[in-house]
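As you look at this complex, bear in mind that one protein chain is not there, while each of the others sits in place.
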Amino acid sequence: MDSEALLDCVTSLSCIVTQTSTGLIVGSLLFLVATGLTLIFGVLGIVNFAHGSLYMLGAYIALSAFRITDSFILAAIAGALGVGLFSLFFERFFMRRVYGADVLMQLLVCYAFILILDDTVKIIWGSEFQSMGMPAYFQEPPVFIAGGVIPVFYIYLIGISASIGIGLWLLLSKTKIGKIVRAAAVNPSMTSALGLNTSLIFAGVFAFGGALAGLAGALAAPVRSMSPGMGFSILIESFIVTVIGGMGSVSGALVGALLIGLIRSFGSIGFPYFIEGIMFIAMAIILVVKPSGLMGKETR
Amino acid sequence: MKKRSQAVASQQRRQVIKGSVAALGLASIGLPSISLAQNKPIRIGMPTILSGRVAMLGESSRNAAIMGVEAFNAAGGLNGRMVELVIRDSKGRPDEAARITRELVNSDGCDMILDAEASSGAFAVHEVARDLGFLVIHTCSETSSLTADPKMRIPNGFRAARQGVHDAIVGGEYAGRVAKEKGLNRWMSISPDYSYGLDTTAEFFEYLKYFNKDVEVVNSVWPKLFQADYSEPITRLLQGKPQAIYSCLWGGDLTSFIDQASIYGLMKDRQFFGVNMADYAVLTAIKAVPPNIHSGNRYLKSIPKTAQNAAWCDAYVAKFKTMPLNWSWENAVGIDFMLAAIKQANGTDTAKMSEALKGMTIKSPFGTDGTITMRASDHTIIDYAIAWGDLTTKEPYMAKPNLGDWKTVLELEKLWMKSKGFIA
Partner (left out) sequence: MIAGSFTREALIAAIVLAILILIPFFSDSSAVVDFGIRLAAFAVFATSLNMLVGFGGMVSFGHALYFGAGAYSFGLIMQHFQLPIPLAFLLAVGFCVTVAALVGAICVRLKEIYFAFLTLAFQMLFHSIIISWTSLTGGDQGLMGGLPRPPFLGLDLVNPTDLYWFAVVVGVGSLLAMRYILQSPFGYTLRMVRDNPDRAKFLGVNVWRVKLLAFVLAGGFAGVGGIIMALLVSGAFPEFTYWTMSGEAVFMVLMGGVNTFIGPVLGAALLLGFNDVITRVTEHHGLALGAIILLFALVFKHGITDFIVQGWQRITGKKVQS
């Protein structure tokens, strides 16, 4: 534990700015992935263990789309839509059948898909790692704020995540669709009895959650190399985020993602060798003290 | 070796029992025992990693081994006996590596093992070799202790791969010189947090400081292996304001790091010493190779600058449509040694082959002077070409390589082994 370095940092404005922005950067992509996961759990009651593979798929689809169109925007949309469609297919034909079954069966189905997707990606794109590279219009020098450094690309990323977050909040709390989704989450049978097509709602939410993961993969593609099996680490992290934030709560995903981002960035100064351990300890503490998470409701 | 003959004797005993029991309809399970046909092919088992994150390790290893075996067979094999490679995927799990090794040797008639497993898998395979007594040549593990540590030594275990400490000595000398020229006294490092990363970085800095007393290592950051996001380590590096950065990140991690570092402007006005940069997978993936990069040679067609090396590289590309990687040349050397041992022992007797390998020198396109030797004292290779230099963005990538001088390397290695307590 390097408390001296940590103290140095929190007393220096440039360090605070840099580390906080790093926390935001790490947190914003994590937020997108975790939101998808938490929505799927909140509305469908399913723990989507294949979520990390959806992230991976989004990255690879974006890679191919970028190579064809040379446009990052199109690549990102392709990633999101492609994974959204795949998630729809996955939900309709596979997850649907294990809705009633216990979590272990769902785990089994998801694990099977992780295996299949990893191999499929390897067959289509090869086993060597791939890199998309930074699109030309993002290749600008970084921005300096109070002595802290923030790359331009990441400012866009944070902006996009924030917009999605706000848009989602508006959607869920202010629109009719949002009300329907929230109703289906709380009481699916009643919602269905009221004449609403719950299976359509479920499919839609699953596809949307998957699309978010795919979008995150696509957005990260310019700076992160991709290889088959890259979904695992993001899966674990997004689980930690959703548990800490509260499974089923989008605001919890935000809080959890930011918290993890900040723990990582400040923790890498204070506890450079034990960051992973710290995150699992945080997860354990939440589970023991408030299992429903920081923003979760007690009932589920 | 003794255990093998015991096993054979008890096997014969069981065959008698088996014959009499078979009449009772209790069929034996498993593959038939080895026939005594004269032209039976020689089978070499090859456990490696063909799936998951590190799949390229297995593919590049396999390709090189196949090339070596095909050349050997084309030249007539061993008096007409052909060599067969039996390749299995351990998926990167050491217990699976141990399992498939046992299966290759016990059930699939493999007489020896070309072990293309990464570090922990190599240790697992090594223990199986210790127990069962077959010849094993490790081709991908660079951990020095695999051969340097006397506890690990077995008469039938060898390594045909570069060794971390050799690389560090050559790199330290080169970097020490560059640091003196450019006044680089303030250093930091970013390396993956696992044995390879920790040991390699420590060794590099040890020799850097040995060759240049003015160097100061201000701080080190240790991201996790396969970590996708390097924002925090990069910002730590920025805050440390080093003049030079060392890294032994490799493959996709190195690519991600360089891509992310460039949007932070980390490399501006800094020298970067990335030992794993000069690797075709990385060089072709990174779209924007930063200036001021120095590297060791993982594998480059131009190092050593010989016709043989260029020819081997061209043949590899023609056959597999992809550039060779570090693991490729290591496996090429490994299979060459193995086949040479078979020739010298005129067969597959483990004791004879092991004896032949001790101190054996073979011609190799990857040797500093055209040859590579399997050192008798600790069963690892020396005299392979190690070079450091600064990199450009296209072939030959390292225009002015500084080839390591093996006399210096061996002297310093001896001191290192003493300091670790490996030799008295």
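Should a chain be cited, it is by its letter among A and B, assigned in written order, with residues numbered from 1 in that chain.
Convention: a contact is a pair of C-beta atoms (placed from the backbone, for glycine too) under 8 Å apart; a residue touches a chain by one contact, two chains touch by 3 or more.
Predicted model, so just to flag it, every value in this text is computed and none were measured.
Contact with the omitted chain, checked across A:Val10, A:Ile116 or A:Ile177, is made by A:Ile116. Contact residues of subunit A toward the unshown chain are 47, 94, 97-98, 101-105, 107-109, 111-116, 118-120, 122-123, 236, 239, 243, 247, 273-274, 276-277, 280-281, 283-284, 287-288, 291.
Against the chain not shown here, subunit B presents residues 3, 11, 14-15, 17-18, 21, 26, 28-31, 33, 50-51, 88-89, 91, 93-96, 98-100, 102-103, 106-107, 119-120, 123-124, 127-128, 130-131, 143, 145, 149, 151-152, 194-195, 198, 225.
Heads up, the rule we're going with is that only the chains that are shown with their structure count from here on.
Distance from the subunit A centre to the subunit B centre is 37 Å, each centre being the mean of its Cα atoms.
Looking at the complex, you find that subunit B touches subunit A at residues 50-53, 55-56, 59, 193, 221-222, 224, 226-229, 231-233, 235-236, 238-239, 251-253, 255-256, 259-260, 262-265, 281, 285-288, 322. Chain contact summary for the complex, subunit A toward subunit B: residues 14-15, 18-19, 22, 25-26, 29, 118-119, 122, 127-131, 133-134, 138-139, 141-142, 149, 151-154, 220, 222-230, 233-234, 264-265, 268-269, 272-273, 275-276.
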